[in-house]
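Here the complex is missing a single protein chain, while all its other protein chains stay put.
We just call them A and B in the order they show up, numbering each chain from 1.
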Amino acid sequence: MKKYISLFLTLLLALGLVGFAHAQDDDELSGELEIFSWWAGDEAPALEALIALYNEMHPNVEVINATVTGGSGVNARAVLKTRMLGGNPPDSFQVHAGEELTGTWVVADRMEDLTFMFEENGWFDVLPEDLLDTITYEGGVFSVPVNIHRSNVLWYLPETLDELGLEVPATIEEFLAVCPDIQAAGLTPLVVAEPWTVNHLWETIALGVLGAEGWNGIWTGETGVAGLTDVYATFLDVLECTNIDADAAGLSWQQATDRVIEGEAVFNIMGDWAAGYLTTTLGLEPGEDFGFAASFGTDGIFMWLSDSFGLPLGITNRENTLAWLELMLSIEGQNAFNTLKGSIPARVDAVEAAMDEYNAYLLSAADDWAVDVLVGSLAHGTAANERFMGDFGQTIEILLSTGNPQAAANAFAAICSQAAACGQ
Amino acid sequence: MTAYEMRRIAMRGGIYGTLVLFALIFLIPIYMTAVTAFKTLPETRLSTVWNLPTQLNFTGFEQAIERFGPSMGNSFTLVIVATIVSAALGSMNGYVLSKWRIPGERVIFPLILFGMFLPYQAILIPLFRFMNDIGLYGGIPGLILVHVVYGIPITTLIFRNFYAEIPDEMLEAGTMDGAGFWQLYTQVVFPLSVPGFVVVIIWQFTQIWNDFLFAIFLTTESSQPITVPLAILSGGREQNFPMMMSGALLAALPPLLVYIVMGRYFIRGLLAGSVKG
Partner (left out) sequence: MRSTRDRRIAFVMILPSLFLLAIFVYGFIFATFQNSLTDWGEDRRAGSAMAAARQSGFVGIDNYRNLMTDALEFDFRTSMVNTFFYTIFFVGGCLFVGFVLAALLDMRIRFEGLFRTIFLFPMALSLVVTGTIWRWLYQPVGLNSLPERLFGLEPYSFNWINSRKRVLPFDWNDVPLYLTYIGLFILSILVFNYLIKRRWGAMGWALVIAGVLGFLQGVDFWTTTVWPQTLELDLRAFTPDAPPPGPEADMKGFQVALTGIIIAAVWQMAGYTMAMFLAGMRGVPDELREAARVDGCTELGVYWRVVLPQLRPVALSAMIILGHISLKSFDLIFAMSGKDNFQTLVPGIIVYSAFDNDRFARASAVAVVMLVLVCTVIIPYLWTQLRERRD
């Protein structure tokens, strides 16, 4: 009797496996796949290319492209939270790799461990260590990184520099030295926009002041209040050279970039999605029509962030989502997406498969990605959880309204301990 | 012409002048909205921004319809169903409260009315969780329920004040003829209710159409009414102003039409909000 049962079970299992293999070959995926992201407008074509690829492979799946506008996901995250708390998670959602995912959703036990998938596809071998460390939480891997962006990039117009007789400042001190001259010429030395872009500027300045080790030390607690006070003091000086007291709050990041292109501002520090905007939307040639460099004092350091997608628990279209995740980390998917998005592939072996399709900026970024020291971005969710990020803006508001770097650093430390973000 | 007449004419002139000036100020935003909606993006630059569009351009509208079209459909579904249900409910409540003695009415009525002034933030988080628990979060049915419930106070108030004007003798006469609760409603009260219904329907229509708070908390991308994408794009510093102004016009048009066609009833609903009808 026992024998029969085990035979029966083996048969069943074999049938099941055949069925599974069959499904993979002939693609019997059907139903829906809802993809939640904040890629609308200029950033939409890359996602659409990836969706088109998915449709080709799985024609029976209806892909729902749910986007919530707002740079860097400022609105999308709130909407996502209502959906997750509402027990109505999208099949897959865009989230910054790192603490934004692990510190918010993984610790909350709302994501499925993807280690099995990484093993099956050999992804552990094609992704950089640093990245893998960041998307790993307590031994499990939880997200599929689709791209890498660089946060600490300085954008400028060579003509503007020529007219002013300037070199690209290598350090913050050099920038602060030329700042009064630029202001005297009636230009904005460094243009910022709505509040999150100020947070973005802060992280690049902090990196410039502290260096890679000091930056990482913030999140282990080694840098401490003293180091942060230095950062805020320098940041206050840098803000003096910006339009923060004028119209910054009403500008989108694209408008800030526009100011540089129109010659009204000299520099802009923004993530390298700006390269995508400049080349794809404005049709400019990197290196010729506009210049780029590592932001002040951060040469040789790559502050990275990565858009990634995960597998929420409790979704209805799990199989479709798995296929989506698989596509995203395939060489084909990575190149289809990143050439349009203006970012570099997370896979180290992807660029060489499509060298011609990446522009000058991206090829240089890919080279840097290979050799630079890598640190995680704060403003874009790699370094700290959402609780911390939600309150981080207060430190800058304190700095601006009191003019006291010590007070801002203290506030930073206090938020750190409340959000358990700095290893204390 | 006597000095008195001259002074009078000057005064009339002053009055009309001030009124026209105010009217212009009130219309400037609408002028800008309308002309921008029909412009191309380059035409919204400094030199031409106040001009009429050189030619009617519908790019903005096309983009707006692509962007806001589905949510506009959601708005219509939401508004039509929620308005009808809440008007029916309000009529019944008003009838009961004005024509029948309810135990504890002196306490109940103010408690109902308070819901009209409630800052909805004070109930949002529990509401959000409750809607989850009953499985109505994220869809239009849930939003309809919420609008119906929080519409009870104002609709009840308007109908109660309206029915208070129906002489009690009419109902007494009906009672003499043996009419009960339902007959009195269907034969006496309801036929006289048309103006009340018009006021309430207009009021609820504009309120629900214009709502943003419940909409952003309780819907997802596929079920959101038009105010949500509009507010998110606007607060997100969207710079495509022809599209934004087209979207604003789309969102403004239905309540505006109602207002222009039936302004008198709209104002009655408005003034009912100050409790004493």
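Structural remarks
Simple rule for what comes next: a contact is a pair of C-beta atoms (placed from the backbone, for glycine too) under 8 Å apart; a residue touches a chain by one contact, two chains touch by 3 or more.
Treat the numbers as computed from the prediction; the structure is a model and nothing was measured.
Note on the undisplayed chain: of the listed residues B:Gly139, B:Gly196 or B:Pro255, the one touching it is B:Pro255.
Of the listed residues A:Ser37, A:Thr82, A:Thr160 or A:Ser306, the one in contact with the hidden chain in the full complex is A:Thr82.
When the whole complex is considered, the residue among B:Leu41, B:Leu113, B:Met170 or B:Val198 that touches the unshown chain is B:Leu113.
For chain A, the residues in touch with the chain missing from this view are 74-75, 77-78, 81-82, 84-85, 103-110, 194-196, 221, 224-225, 244-250, 385-391, 393-394, 397-398, 400-402, 407, 410-411, 413-422, 424.
Listed for chain B, the residues touching the missing chain in the whole complex are 11, 15-16, 18-19, 22-23, 26-30, 32-33, 36, 44-46, 49-50, 89, 92-93, 96-97, 99-103, 108-115, 117-127, 130, 146, 149-150, 152-153, 156, 175, 180-182, 206, 209-213, 216-217, 227, 230-231, 234-237, 241, 244-245, 247-248, 251-252, 255-256, 258-260, 263, 266-267, 270-271, 273-276.
Definition applied: only the chains that are shown with their structure count from here on.
Look at where the CA atoms of chain A average out and do the same for chain B: the two points lie 41 Å apart.
Chain A makes touch with chain B in their complex at residues 36, 64, 66-71, 74-75, 79, 82-83, 85-88, 193-194, 250-252, 254-255. Those residues of chain B lying in contact with chain A across their complex are 128-129, 131-132, 137-138, 217, 220-222, 229, 232-233, 235-239.
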